[in-house]
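As structure tokens, the structure follows; a few thoughts come after it.
A single protein chain has been omitted; all remaining protein chains appear in their positions.
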Amino acid sequence: MDRREFMKLMSAALALAAGGCAHPPLEPIVPYVDGRDEGATQGDPLYFATALTQGGYAQGVLARSDRGRPTKIEGNPQHPASLGASSPIEQGRILELWDPKRSHAVLHDGEIASWDELMTLLSLRLERLRPSGGAGLRLLTLSSSSLTEGSVMDAALARYPQARRHRYEPINQDNVHEGARLAFGRWLEPVYHFDRALTILSLEADFLGCMPGRVRYARDYIQLRRPDAKSPMSRLYVVECMPSLTGAAADSRLASPSSRIGDLAAELAERLASGGKTSSAWLETAATDLQSHRGRSLVLAGEGQPPEVHALAHRMNDMLGNIGRTVDFIQPPIEVRELAGDSLAALVADMHAGRVDTLLILGGNPVYDAPADLEFDRALERVPASIHFGLLVDETAGRCAWHVPAAHELETWGDAKAFDGTLTIRQPLIAPLYGGKSALELLGLLTGQLGFTSHDLVHATWLARFGQERFDERWREALRGGVVPHTATPFEAAEHLGKAGAPAAQPPTPGAPPIAAGETLEIVFRPDPYLWDGRYAQVAWLQELPRPLTDLTWDNAALMSPTLAARLGVRNEQIVELELGGRTVEAPVWIVAGHADGAVTLPLGWGRTAAGEVGSAHGANAYALRTSKAPWFARGLRVTPTARERTLASVHDHHRMLGRDIVRSATVAAYRAKPDFARKEADLAPPPTLYPDYSYPGHAWGMSIDLTSCIGCSACTIACQAENNIPTVGKEQVLMGREMHWIRVDRYDEGPVTAPRSAFQPVPCMQCEHAPCETVCPVEASVHDTEGINVQVYNRCVGTRFCANNCPYKVRRFNFLRYAEDTPSLDAMRNPDVTVRMRGVMEKCNYCLQRIVRARIVADRENRDLHDGEVLTACQAVCPTRAIVFGDLNDPHSQVRIAKSSPRNYALLGDLDTRPRTTYLARIVNTTEEEPG
Amino acid sequence: MSDGGRQPGCYGLMAEFGGSQEILEAVRASRGAGYRRIEAYTPFPVDGLAEALELRKSPIPLLTLIGGILGVAVGWFIQWYSAVIDYPINSGGRPLNSWPAFVPTIIELGILGACLCAFGGALLLSGLPRLRHPVFDTPGFERVSCDRFFLCIRSDDPLFDRERTHAWLAALSPLRVASTPIHPGEPA
Amino acid sequence: MQVFSPGTVLALKLGALGALAVIVASLFLWRRYIELQPAIGDPVAQVVPFSHKHHAGDDGIACRYCHSSVGRAAFAGIPPLSTCMTCHSQLFKTAHVLAPLRTAFAGGRPLQWSRVNELPDFVYFDHSIHIAKGIGCSSCHGEVDRMPLTERQAPLSMQWCLACHRNPESQLRPQSQIFNMRWKPPANQRELGQRLRLLYHLHSTDVLTACSTCHH
Partner (left out) sequence: MSGAPEVLREYGQPGAAPVIQGRHTYGSITDKIADLALERRSGRSFWLALGVTSVLAVVFAVSLIYLLVVGTGIWGLNNTVDWGFMITSYVWWIAIGNSGTFISAFLVLLRQRWRSSINRFAEAMTIFAVAMAGLLPIMHLGRPWFAYWLAPYPGKMNLWPQWRSPLEWDFFANTVYLILSILFWYLGLLPDLATLRDRARHRWQQLTYGLLALGWRGDARHWHHYESAYRLLAGLGAPLVISVHSVVSIDFAFSNLPGWHSTIFPPYFIGGALYSGLAMALTITIPIRAIFKLQDFITPRHLANLAKLMLACSFVLTYTYMTEMFTAFYSADKFEIATALDRLTGPYAWTYWLTIFCNVVLPQSIWFRRVRASPVALLIITVIINVGMWTERFMLIVTTLHRTFLPSSWHSFVPTFWDWSTLIGSLGSFVLLFLLFARFFPVISMAEMRRLNVRVSGVDR
């Protein structure tokens, strides 16, 4: 491994070794904190505001740059979709950037070719198409909200009027748009205001886990979930098939096959419209609750539910007076000219019919993720000239005549809209590492503006928009803050929306009576929470991040309820054959408590075959069963058990608390009645000790984790991984129990196994004042510093591992093998402030010590004290719900001190008198049932 | 024949016996006869021989005690000095001078000091290691480590006289009497 | 019969001494071998034989002209080649020794300097805080302006760092003296150091010698 200092000095030379030629982008970029000067580039890190997109929606981020090398993603506090937080996927995209397996060269039929060769060939080809107006020329893009891309595309289509642009996104908002059209006659998108909704009913809408704007929604949602505040607590009802983050957060959850949810929605709408009774008590409770919160309630449907269900949701909101209060509608931020599914279907039909001569696939991986019934790969064979543009030589690249390496979003200029329409001008952090191009540059070929860079085009777009006057100032302002001010799409005025149209009177979904024994089952496709549609399969951090509610890493599985598994006679890890409409896929079984009976969920995004060493050959490919008619769920699934097994790497095997007060929880009512219910003997007064207490006269760092706010999204885990150079270890090592995450998110289930109530608990090092790990270390590698941090001195550690044995919280992680040292290609990505741990040493959370030291040095240089909030730990910074608060316990006004003064404050395993500095705030749920557990 | 003087070229006279009781009797007799610089060589520790030779009580127990005390002192000092004075570090919130936790190491170091002194003392007081020694030149001496017992009257004994001492030893009915030479230039 | 002749005994004694000598010598050599850095006082050869003596000593160019971030960042800063070229586009334009500089500048590539002061990866040293708290350049780097080729002056061992962190008074200077290469502790350094320690708001020795101050 190269030495860190050397790396600092010679970042350019090193990145060269990483496979490309790394240098800063040529055009000036603007750091988040102003006052950039040349000298500082050799020293401390800078942050640049930009945005990362997914499905076309922008998530504002601040990217940390260490001497020109992007090393970490933080949320952008000024961006409406972020408010400073981010989701695990954004964290992982830094590794996507540095992935050494990214495509390095233009390929022609698999052979290395040159950009010029391609340009020459394409120009000739386009010349030939010119007279016919570009008939036979097709563009396939992902969903996009970019103004520049839109205008460039328009310009291109203006030159080739017969050419067509298609859009495909495997996980798309088609149902959302179509649902709005059913209700209001137009393609619109809802924007929710969870901070105003006291009763929320989610119809399989995972607004905490996979909706555009989810990070912001999580923050909004938690505003009304603060038991210590005066405001009332909201109540969340969720009906869904596979337990999601939203389902786990629900105060009342109903497990139902996805196909049944439409019926329930219709029944509920009927009940709200005309009174009467519903068939189930659950619906009845929800209906009553909704009705008693008119204007302060919210019904929403997930992207997997058919348009009719969306329309029903809008109608119910209309009836409840919620429109304009808890939900508003805007023009879709992404460009919607036709639905993504229809658009792709039209393209593939033309391809089959031989009407496509030249196909430019500008992003996406349709060979892998197009609906199986379209047979995209066969259609592709009929296209004479196909050009794939992407980060990897993926499945589609392998089937196309040409492949062009794409530049990463952190390498290119662009612009994009957030879920609410707010615009961000994306700036690059680094010049393309592997000579990748931006889509805009490739499109230049069509517009005849060859040689223009993405910067030129974006600049031109904004010059047109801002106008000449004060342009530079506005441009710099927009770049620095990461948002163009006041660009959020205005809400559609209620009077323009009109009454939400009532969909057909009869049940809107295909009839789906309850499943009886012997009948076929239902299959449900959900996005993988981290790999999404599969595009992040090569990101090892995301592969190894345990999925909430399944705890699986490195694999997906056929997820089913314990009841169904028993009925089918299958056990965990047994491979079953899933057959749907003549297509089959094999997947191992994983039993999920709380899954709806009668359905099997197969997460999308797995079973990649060409996603590099990291991404390929993990899990089962759900796209093989997914059709354009039934993209989200389908009935008629047959499950045939086989005798084979596939071992699945789950990080937690036990989810019951066994009467140990690990997660302490209560209902709001119980909490109000007895606010200190969570406090046990050890929390009231420290147990007696023979030893005098140490004094911590300076700072005394401490942390508080609010289990009421924690939604279990695992963003903290991966933010910590990125911040602290934590290696991934691979499936084999995870199976052996050697995952390295410094902060893990434990889940405990209470209640019946068919309908458990799940609670998440992030567990970092507790920084015990009476640290059991320290007294057993023979070499002073695990010691306390003067501010109360339990530090691990890696270079002193000899690896006895007694500390890990003696840690009651089991947060210590040992480098059993050369985990970090074996990936020198990632050295340029690593945080230079954190030692890369060698084989044979113990490591663990240290409250992001490097951030404390850096802040302390800055404060000391200025001869002042650190102020509260100046040091944010990585987990704290990323947390969408601000469940984690960190600060100085000696400062009576610090946020952490305030948090810990809550009567809900308790220490995990406090009876052991470890005196943890990290404590928890008990979990409060707003159920109508009795106290859980 | 001066006091403490040694006859040139002669270490002493050796009488060889075949049993432990015989040499015990011979030693007692020789002491009785006034010989003072008597040495006895045996293949195993013969009970009563030390008393017969009137050897002083071995100082090794005292040495061992001193070694033990030294070990304890070093053990205590090094822990206290390093943990309290030289580099005080907060480990698990325990006091710097966690003396109860220092005790096991102190005990072990005490035992180490004692055992080194006991072993070293035994070698040192026995004059070992000494690979060459005049007695090895005694004819038949190699059986001293097997089944023979030797009584040596050294030539620096005040009563030593080659003939008379030889006669005295012969009278003890040994298996044989031999002279142990000293080669020129070698220390005795 | 003697098993060992006097000669054998002598040989054994000499052999034992010899073995001891070999062990000691190999230990010593091994320590030299595993040392990361060039030896103290050994001038380090560079691709361009840059002389601090000439630039800083004779020409009087200030330290911070090149090491511009020393007061603001952890890293003191190696100047970009453009800094060199401010003068060398005019002076010594054709000098043979500067050929690598010109080639690199023309090719837009950095020069590969050899490190003189190397710390292990797990040690975090911050120049700016030392400057801000009254530690001068020469305390660690020696009289660089008298070095034709730069050489290491301090052992940079943990013991050496600790010696100052335990007793910073011995090295604290007034801000005006930070860049003074000739600074020697005055006779009343103890008293001066104690005053400066208060002035600079130095942390307690406990903080200065905590593991986390340098390792994270």
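We call the chains A, B and C, going by the order they appear; numbering starts again at 1 in every chain.
Here, a contact is a pair of C-beta atoms (placed from the backbone, for glycine too) under 8 Å apart; a residue touches a chain by one contact, two chains touch by 3 or more.
Here the structure is a predicted model, which is why all the values come from computation and not from measurement.
Of the chains on view, those touched by the hidden chain across the whole complex are A, B, C.
When the missing chain is restored to the complex, the residue among A:Arg812, A:Arg856 or A:Arg917 that touches it is A:Arg812.
Residue positions on chain B in contact with the hidden chain: 18-22, 39-50, 53, 55, 58, 60-61, 64, 78-79, 82-83, 86-87, 89, 91-92, 94, 98, 101-102, 104-105, 107-109, 111-112, 114-116, 118-119, 121-123, 125-126, 128-133, 135-136, 141-147, in rising order. In the full complex, chain A touches the hidden chain at residues 652-660, 662, 733, 736-739, 744, 746-748, 761, 763, 772, 774-780, 783, 796-802, 804-806, 808-810, 812-818, 838-842, 909, 912.
On the side of chain C, the interface with the absent chain consists of residues 3-4, 8, 12, 155, 157-159, 162, using the contact rule stated above.
In the analysis below, only the chains that are shown with their structure count from here on.
Computed centre separation for the pair chain A/chain C is 46 angstrom, with centres defined by C-alpha atoms. Separation between the centroids of chain B and chain C, computed from CA atoms only, is 57 Å. Shared contact sites, meaning residues of chain C that touch two or more other chains, fall at 206, 211. Counting partner chains per residue, chain B shows two or more touched chains at residues 89. Put simply, chain B touches chain C in their complex at residues 87-89, 131-133, 136-137, 141-142, 186. Touching chain C in their complex are the following residues of chain A: 1, 3-6, 8-10, 12-13, 39-40, 42-44, 698, 780, 783, 785-787, 789, 791, 793-796, 833-836, 846, 849-850, 853, 857, 860-861, 863.
Within the complex formed with chain A, the chain B residues making contact are 89-95.
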